[in-house]
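Just passing along the structure, written as structure tokens.
Only a single protein chain was left out; the remaining protein chains are all shown in position.
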Amino acid sequence: MKELVWIFLGALVVNNFTLSYFLGLCPFFGVSGKLQTAFRLGLATTFVMVITAIAAWALNTFVLVQFPYLRLLSFIVVIASAVQFVEMVVKKASPALFAALGIFLPLITTNCAILGLALFQTSRGYGLLQGIVFALGAGGGFTLALALMASLREEAKLSDVPALARGTAFNLLLAGILAMAFMGFAGLGSS
Amino acid sequence: MSDFELPPEPGSTRLVATLTVAGLLAGLLLASTYALTLPAIEANAAAALQRAVFQVVPGTTAMRKLVLTGGRFVPADGSEAKDAVAVYAAYGDGGRFLGYAIPGQGPGFQDTIKLLFGYDPQRELVVGMQVLDSRETPGLGDKIFKDPAFAREFAALAVRPEAVVVKHGTGTLPNQVDGITGATISSKAVVRIVNERCAGLLDKLPAAAEVPPAPKEESR
Amino acid sequence: MGDVLMAGAIMAGLGVLLGAMLAFAYRFLRVPEDPRTARVEQLLPGTNCGGCGEPGCRAFAEALTAGARQPSGCTVAGPEAVAAIAAFLGVDAGALDRKVARLHCAGGKAQAVQIAAYDGFESCRGAHVTGGGGKGCSWGCLGLADCQRVCDFGAITMNDNGLPVVDVDKCTACGDCVVACPRDLFELLPLRQPLLVQCRVPLAGEAARQLCTAACDACGRCVQDAPEGLLRMVDNLPVVDYASAVDAGPAPTFRCPTGAIQFVAKAQFAKQEVRA
Amino acid sequence: MNAPSSPAEAARLHAEFVKGLWRENPVFVQVLGMCPTLAVTNSAINALAMGAATTAVLACSSLLVSLLGRFIPAQVRISTYVIVIATFVTVVDFVLQAILPDVHKELGAFLALIVVNCLILGRQEAFASKNPPLAAVLDALGMGLGFLFALLCLGATREVLGNGSLFGIDLFGPAFEPWVVMVLPPGGFLMLGLILLLFSWRLQRRAAAAAEEKR
Amino acid sequence: MKLPFTLRSFAHGVHPHDHKQGTEHLATEHMPFVSRYVLPLAQGGKPAVPVVGRGEGVRRGQRIAAADGFVSTDLHSPVDGQVLGFDRHRHPSGELVPCVELQADPFSAQEVSAHATVDPDGLDGDAFVAHVQRGGIVGLGGAAFPAHVKYKTPAGRVVEHFVLNGCECEPYLTCDHRTMVERAADVLRGARIVAGQLGAKDVHIGVEHNKPDAVAALRANVRPGEAITITPLQVKYPQGAEKMLIEALFGVEVPAGKLPLDVGCVVNNVGTMVALADWFDRGVPLIERVVTVSGPGVRRPANVRVPLGTSVRELLAHCGGTLPETCEMVMGGPMMGSALASIDVPVLKGTSGVLAFTAAETARGSEYGCLKCGRCLDACANFLNPSVLARLARAGEMKTLEANFVMDCMECGACSFACPSNIPIVQLIRVAKSAIRDERRKEAGKS
Partner (left out) sequence: MTGRGHRLDLQAAPFLHTTLSTPRLMVEVILCTLPVLAAATWFFGVVALLVVAAATAGAVFAEWALATRAPRGNTLRDGSGVLTGLLVGLTLPPAIPLWMAALGGFVAIALGKQLFGGLGQNLFNPALVGRAFLQAAFPGALTTWGAPRGFLDVPASTFALPFLHGGLDGMSTATPLALHKFEHTTTGLWALFSGDVAGSLGETSALVLLLVGLWLGLRRAFDWRIPVAILVATALLGGALHLLDPVRNPGPLFLLTSGGLLFGAVFMATDPVSSPTTPRGALAFGAGIGALVVVIRDYGGLPEGVMYAILLMNAATPLLERVSQPRPFGRRRAA
């Protein structure tokens, strides 16, 4: 149990996927303009991460034992297809849920946070339960970073950010400060 | 792109076929590449491992992989489970058994630290340690593998009952490791990994007399 | 070699499986939608990078078909793709009856009387709610550039006379300035009829002229000189019937004593203009 | 691949190649592929290796996609590209592992993540699938080298400041106090932000100068 | 005597210096008649419609324009004289609006030609309301809202309390103060008339405790056993805002967007009562009012009873003129009043004060970025977040502004007063509200 807690916290804040591992930066910068959208993207990502963790565990256990060289290929293909399938099911079954979360699914599948999750999970040798907890932590961490970033950016929209810095440069510097703040979590649970 | 008509919808068969062919070709290509590069990759890995083992158990000229099966360490023969616990028996000139190289890993300041340490069962001492992989802070935590003085702390370290970290410059007893100023956590993490590994494995290691003989060739 | 074949087989198997699954989903689970969106999505790169700020290419395509975004918002698509999408959606189509924003006032600093000094932050509406901003004419342009600030296309610049100059080529007739002006001076008018009444003062004669040298003093000459029905006097102001197809040319403006009615082919005012 | 048939054609091809280096630089201008850009640029050597690996994958995939593009139905277009790219990435991964194991260890998981680099997928879709092989490869090389250049800029500055060395060669001696933050995660964000700031400052200056000239 | 801080009040608010000592002890004087009067047709509600012609002679107190619809009031001539015309003239708001222009008869004794007096007890509800409307009576508390509208209570609504607003929380102003001291009997007479008509159980008069003589004067006129309570309140701005007054007196919050009537109250200014007493008991409609002329730029501060339509220029001349340093003229109080673009504007029914300021008071320190210090939040009696509203207004975020209840702002100015960074918060809010109303209007026009 304790181990699971630390896996979760580790992925959530200590080694935050976005601010410490540099994963999923494209949506982090692209979709953090509005808090509401950002939050929903975060939730959708968490969802996909859980699917990914399950899929990766299944592939690792049943298919890839003898064919490690197929790992990357099969991960990406299986994850993409599984998500696409889920997307269509959600769209059919619950248009409301789709409108809220589903529209983000295509954006998420070809995203390195997802693939990164599968690869880290593999290299750390996580089992199914550990993998799911890891995915929840990583997704939560991504959501947290994204929501903070979005709320900060919304606030900054009301400020006189110098014209020179406005846009990507500002967002990067903002992320830099945020990453410095997250360094406070370093070593959490290691002592 | 002059016509704005939607292209005709291709049949499902065509979709399936395209993906199948792509998958087939990709699989073939990958398998071939794998087959071609595997020897080199394995040689690299083996060489790296060997270098590490040779370093943590001074004087090593040959080694043999032992895996834990059924509560006992036996020479690896390729049939063991992938995730079986492994240690390396190290032999000096003339096939003389020198000690074990034991891999270990655990959380450091930033992320998991992976290391290998040498253990001499006759003297019951750790005789060397090398960090294989870590993400500790450059300038602070990375001294665990950049600072030769820290590595020297492991040249003859008593681990029974356990090694302890003390403030830099105050280590006097055989089981004391001088911590690195400004990187106490990383230093402690290294020692903790070593301690944990020792506590878990030392009793299971074959006694010096029962160690399988050195392999015929230089390595492997 | 067995491994190699096996690998090929696995991947092929995965391909079949997943392809079949998707084909099945495609056939039975698909929800019908605007075919234009599908086409636009095809024209987009499909990298789903989120660089456009939308949650993926599909969402961006929907925004495009809905007219909420511009094709150039995609950071990945090359110029050809952008052009193709623009052409497909007809974004640039229909320049025939183009409208642009026109200002119903010509009372800049040099023409209109200022009776008090507004001392507050720079905003037309800010001045408007503060004792009328001290401008003698309580209908005229305040010259503090609210319109310039809301124009997303950079089509409006303030000239040295304190009047907004609309760049006819940049104006997309989005109507933002119409909403922004607290005195309701902007109107979207068809380019093809250049007759424009540049005044909103409901006063006549001396009372109007006292406020502003560019004021319409309701003398009625323009109405007399225009073809029947094109102009009429309402509340001391001439009103142009923009629905009328009559082309009167600049004739109705010739005898205007103050220049309140103008024949404006391009921009209404020069960029560096201070007329006394 | 045929040689260009005319000087005009040659000039066009040259343009395809050059644009990615600077004018449409994938990192500085298009801001694509941020994850590898920031994650592996804590040293110049890693930046170089990542840049080279990406260029190799990009060029191979572009060539293949340019050749096969017409045969792939639109619905499985992206999936097929991904398969192509993933295959080449795995190949590069194995090759690096075989010949440069140390570099491979440093790049770690990020090598595999080339698969999802928006830059590569983007070029397949936006360019390779619609252009002949030669142009596609030149475009890929240009973009790849532009990516490599940007990574190298970042990697070099971060390594020099953060470690006092360049390509592992110590520059300033032991008295130097390295700015460790530069090789830590925040440093990646801050440095790229700073570089982009410089870029827009230059652009602004240039625009101002142009406006001055017009007057 | 209770200690000041134990008195009733509302939450939040500010404490500006009250600057009343210059005029609070000065008896109300009369403004002499001048030659020309200008009366905007719109003075509380919809513009009235003239009932006299150009060049026609009129008597002081004669009706010159008739109410147009229910939310509108009659307009009466303040002088004996002649109608000059109905052109547009400058209004204190800066706009040029349709007005009646009168030439005073220089030879007239200017006696009021009184209308018939009416016994209010003999009137039923609707007749009472109609009679108030005919008197041209609007609220004299500042907003000039037609008084009779408040007295027409919808069926089923019960008025429990009739509340008189004698707070006069605006600094400098003392016209209500003098009215309460000098005409306490008429204030109470008006209150009895209205309370009787509305069937209110009791009358509450809220007076800030810096006017002890007003409290004493009112109390002296209360008959034994009468359900009239005079409550001294804390000196705090905006104590006089009717919702704050109701909260202070009864501890009840009037729901946002609702009227005092929704919590069983009707609120009037004390001056309005005097106007009612004059109308019912003496047949004199609303043709003049008390105006406080004050401020550092005025040579002879005074409380003046001014015929409506008198120009501010003449009023200032009556008070000895202004100092040369005067650079800003304000109509109303210094917190909510508005600056005048010109002094050639008339005194209106709602004009409670004319203040002259010199550069020393109006020089604003430079503006700094919002520190988010929260002082404006602590000032806002409406519990809004003015700092957020100001920033949103500056950025033009209309949707978000509405979601942050910008429309609830009563523009009291407490936030701007409290802001150490000199941010023009209320002006920004006013701009936003104006833009939102405009947008709504244009939207409605479209559909």
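Just so it is clear, A, B, C, D and E label the chains in written order, and each chain counts residues from 1 on its own.
The rule is simple: a contact is a pair of C-beta atoms (placed from the backbone, for glycine too) under 8 Å apart; a residue touches a chain by one contact, two chains touch by 3 or more.
It should be emphasised that the depicted structure is a prediction, and the values quoted were computed from it without experimental measurement.
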Visible chains that the absent chain touches, using the contact criterion stated earlier: A, B, C, D, E
Absent-chain contact - pick from B:Val85, B:Leu140 or B:Leu202: B:Leu140
Option from E:Glu56, E:Asp202, E:Glu325 or E:Glu439 whose C-beta touches the chain left out: E:Glu325
Of C:Ile115, C:Val166 or C:Cys222, the one touching the omitted chain in the full complex: C:Ile115
Missing-partner contacts on chain C, residue numbers: 114-120, 126-127, 129-131, 133-134
Residue numbers in chain E that touch the chain omitted from display: 14, 16-17, 171, 243, 253-258, 313, 316-317, 321-330, 332, 334-343, 355-357, 361-362, 364-375, 377, 381-385, 387-388, 404-405, 408, 411, 413-414, 416-422, 424, 426-427, 430
For chain D, the residues touching the chain missing from this view: 172, 175-177, 179-182, 184, 186-187, 190
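The working rule: only the chains that are shown with their structure count from here on.
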Chains touching both chain A and chain B: C, D
Most remote chain, CA-based centroid, reference being chain A: E
Most distant chain from chain C by Cα centroid: B
Gap in Å, rounded to a whole number, between the CA centres of chain D and chain A: 23
Separation of chain A from chain C, taking each centre as the mean of its C-alpha atoms, in whole Å: 40
Chain E, residues touching no fewer than two other chains: none
Junction residues of chain B, two or more chains touched: 7, 15, 18-19, 22-23, 26-27, 30-31, 33-34, 137
Pairwise chain contacts under the document criterion: A-B, A-C, A-D, A-E, B-C, B-D, C-D, C-E
Chain B-touching residues of chain A, taken from the complex the two chains share: 6, 15, 65, 67, 69-70, 73, 77, 124-125, 186-187, 189-191
Complex contacts: residues of chain C adjacent to chain A: 3, 6-7, 10-11, 14-15, 18, 21-22, 25-26, 29-31, 47-59
Contacting residues of chain C [partner chain E, same complex]: 115-116, 119-121, 123, 125-126, 128-134, 138, 149-150, 178-180, 182, 202-203, 207
